[in-house]
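So that we are looking at the same thing, I have put the structure below in structure tokens.
Note that one protein chain is taken out, while the other chains of the complex remain in position.
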Amino acid sequence: MLNAIGGQHFAKTLDITPLKVAYGEVTLKMPVQPKVFQQLGYVHGGAITSLLDTATVMCSVTLIRDDESTLTTELKVNFLGPGEGEYILGTARTIKDGGKLIIMEAEATAVFADGSTRDVAHMTTTYIRLKRPQQR
Amino acid sequence: MLNAIGGQHFAKTLDITPLKVAYGEVTLKMPVQPKVFQQLGYVHGGAITSLLDTATVMCSVTLIRDDESTLTTELKVNFLGPGEGEYILGTARTIKDGGKLIIMEAEATAVFADGSTRDVAHMTTTYIRLKRPQQR
Amino acid sequence: MLNAIGGQHFAKTLDITPLKVAYGEVTLKMPVQPKVFQQLGYVHGGAITSLLDTATVMCSVTLIRDDESTLTTELKVNFLGPGEGEYILGTARTIKDGGKLIIMEAEATAVFADGSTRDVAHMTTTYIRLKRPQQR
Partner (left out) sequence: MLNAIGGQHFAKTLDITPLKVAYGEVTLKMPVQPKVFQQLGYVHGGAITSLLDTATVMCSVTLIRDDESTLTTELKVNFLGPGEGEYILGTARTIKDGGKLIIMEAEATAVFADGSTRDVAHMTTTYIRLKRPQQR
């Protein structure tokens, strides 16, 4: 399961690595580094969203059968504070595991060198279950 | 104004380039390439969101005074189709230019080699006006 | 089709009436009256949302077959200005009419006694197609 990130080129571009992948719950880590900065020197909101969306897609995959896949249908992010520190933690958990739709929530947390933390973002998102794995 | 993307490290990581930057309206272009793919070989929803958020931040900047800056407070994306083709266009336009908040909408469109297009995503977002430029 | 509002008890509670119901496009009207006010004397955001959600459910119904029904899976509203004037217009239009999901956008507009108008709210929403009519 920890290899699920293997095929995720974009997650690799962001240097995202998994810390925990369990049934209905995923935690990932993304380093704070210049290549993900916006114009003010903080992590770009799009990179934060990418971390959270990567966490929720992996979370959705823990819930489905081998002959299914999932696709994001919508996501909404509230930004709570600047993306800074040493790295950003992205955690996803399941709100509803339905027959057709999976609803999850995810949180981004800045972790500083001294171990202190601060809220960065909160996301809710809907995934749809597809009946067979999609491959391009 | 077209240089506004200059300080956007993350936009450069995604090879985003501006096509049009006008008062309250911005169009950007992001190539479809492996480094932004998700596990199925399409452009990652987070990269699509990053394109749209980059378009809206630039759009918000066209609306403010020199002694102001803006910050995303929330965004919501509906995904309409796969991120594929030659490149993705991201266009932003203003819904409300308020004294405290700026509300915009943005669309992502896939452009194929033969010039045909397909809807990829629709976003709404809120930015807050800040009284002076923020610099880290 | 204009009778579709017939079974909508809540729409009647709000005195919502249809002005236009066409394929993929609906306009409704809700009077501004004390029973829908919040604490400041404007139309409650929940009543605005109810108007828009009633418009989008009717809009979704114009798109489906007789053996289908639809259900709201999510909605997001940006509030643009106070709910005031003589009445509020709610208009819905289709963004994507997909095989599984229908994505729409809707706008609420305040109409004043002198005929002038002002933006009140903007909504995006997702409906799921169900294979047969649901009845409680």
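Labels for the chains are A, B and C, by order of writing; each one numbers its residues from 1.
In this text, a contact is a pair of C-beta atoms (placed from the backbone, for glycine too) under 8 Å apart; a residue touches a chain by one contact, two chains touch by 3 or more.
Remember, predicted model here, so these are calculated numbers, not experimental data.
Trainee: Name every shown chain in contact with the chain that has been left out of the document.
Mentor: A, B, C
Trainee: Which is it among C:Ala47, C:Leu89 or C:Val111 that touches the chain not included here?
Mentor: C:Ala47
Trainee: In the full complex, which bits of subunit B touch the chain not displayed? Write them out.
Mentor: Interface with the chain not displayed, on the subunit B side: 73-74, 76, 100-101, 126, 128.
Trainee: Tell me where the left-out chain touches subunit C, residue by residue.
Mentor: Against the missing chain, subunit C presents residues 4, 7-13, 34-47, 49-54, 57, 69, 71-79, 84, 134-136.
Trainee: In the whole complex, what residues of subunit A lie against the chain that is missing from view?
Mentor: Considering the whole complex, subunit A reaches the absent chain at 76, 78, 80-81, 95-96, 98, 103, 105, 119, 122, 124, 126.
Everything below uses one rule, namely that only the chains that are shown with their structure count from here on.
Trainee: How big is the gap, in whole Å, between where the Cα atoms of subunit A centre and where those of subunit C centre?
Mentor: Subunit A and subunit C have C-alpha centres separated by 32 Å.
Trainee: What positions in subunit C touch 2 or more of the other chains?
Mentor: Residues 76, 126 of subunit C touch two or more partner chains.
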